[in-house]
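Removed: one protein chain of the complex. Kept in place: all other protein chains.
Showing subunit A:
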Amino acid sequence: MERTEELFEKIERYLDKTLSEEVTIAFEKEMSTNPELKLEVDKHRELHNVLSNKDVLDFKEKLQKIGEEVKKEKLEETKTSFFPYLKIAASVVILIGAGTLLWNTFNSSNDFSNLYTSYYELYPVEDVTRGDVLDQLDIVMKNYAQGNHDKVITELEENASLVSSEQLELYLGNSYLQVGKEKKALLQFEKINDNSQYYEDANWYQALTYLKLGETNTSLEILERIIRFDGIYKEKAIQLKEDLE
C-alpha cells in the first residue's frame, strides 16, 4: 500500500474522530476488508499513543544524555590514568639521560600495557555451536564465557578440527591473549582474510596485540587500515590512534 499525504490525513482524522459519520463508516468498512489498511491504521494509532507521552520521551532523552556523560567521564578517567605514566616515564628518561634505552623501553611497554587494558574487551560470545560437535563446542564456549581460557586453549589445540570457523579463530586468539601468548594470538588473527565478515574484528585484535607487545608502529598501521575500512571499530581505532600519537 502506497503511503501518501492523503492517506495519512485520513488516518489521522479517523483517529482524531474528526471525519464525518458517513466517511467514518465507509473507512471502517474498507478496513474490515483490507488488512493492510487496518495494519497501517493500527501502526499510526500506536505511534500516536506511545509518542504523545512526552514525559517518558523526556526521561529517555535525559537518560541518553546521562549515558553520554558517563561514557565521556570514563574515557577521561582512562586518559588521565594513562598520561601520568607517560609523564613520569618522560621525566625519568630526562633525569637519567642517554644510555637508558632499556629503562625507557621497559616503561613504555608498561604504558602500552595500560593502554591495551583500557581498550581491550574480550570478544563476546555468540552462537557458534553447529552440527554434531555441538556438545564439545558448547563446553568450549562455556569455558570461554567463564574465563577458563587455559581450558579453551587445551581443548581447541587438542581438537584442531573444532576450530572450523573464523569466529572460532577469534575466540582462540582471544584466549591466547588472555593467558599472555600474544604471538600465538597473532597467528590466529592473521588466518582471517580480507574476504571474511570477521576481518575487521581480526584487525582490531591484531592492533591490540601489537600494542600489548609494544610494537606501536605495526599497531598504528593496522589502526589506519581499520579507519579506512570505516566499520564498527572506526571510532575506537581513531581514539586509540590519537592516544598512541
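Just so it is clear, a contact is a pair of C-beta atoms (placed from the backbone, for glycine too) under 8 Å apart; a residue touches a chain by one contact, two chains touch by 3 or more; residues count from 1.
Following the convention adopted for this analysis, contacts and distances are computed from a predicted model.
Looking at the choices "Xanthine dehydrogenase YagS FAD-binding subunit", "C-type cytochrome", "RNA polymerase sigma factor, sigma-70 family" or "Acetate uptake transporter", the name in the UniProt record of the chain not drawn here is "RNA polymerase sigma factor, sigma-70 family". For the chain left out of this panel, the touching residue among A:S52, A:S161 or A:N195 is A:S52. Residue A:E61 is the one among A:E30, A:E61 or A:E242 that touches the chain missing from this view. Although one chain is hidden here, its contacts on subunit A can still be listed: residues 3-5, 8-9, 12, 16, 39, 42-43, 45-52, 54-64, 66-67, 69-70, 121-122, 124-127, 129, 141-142, 145-146.
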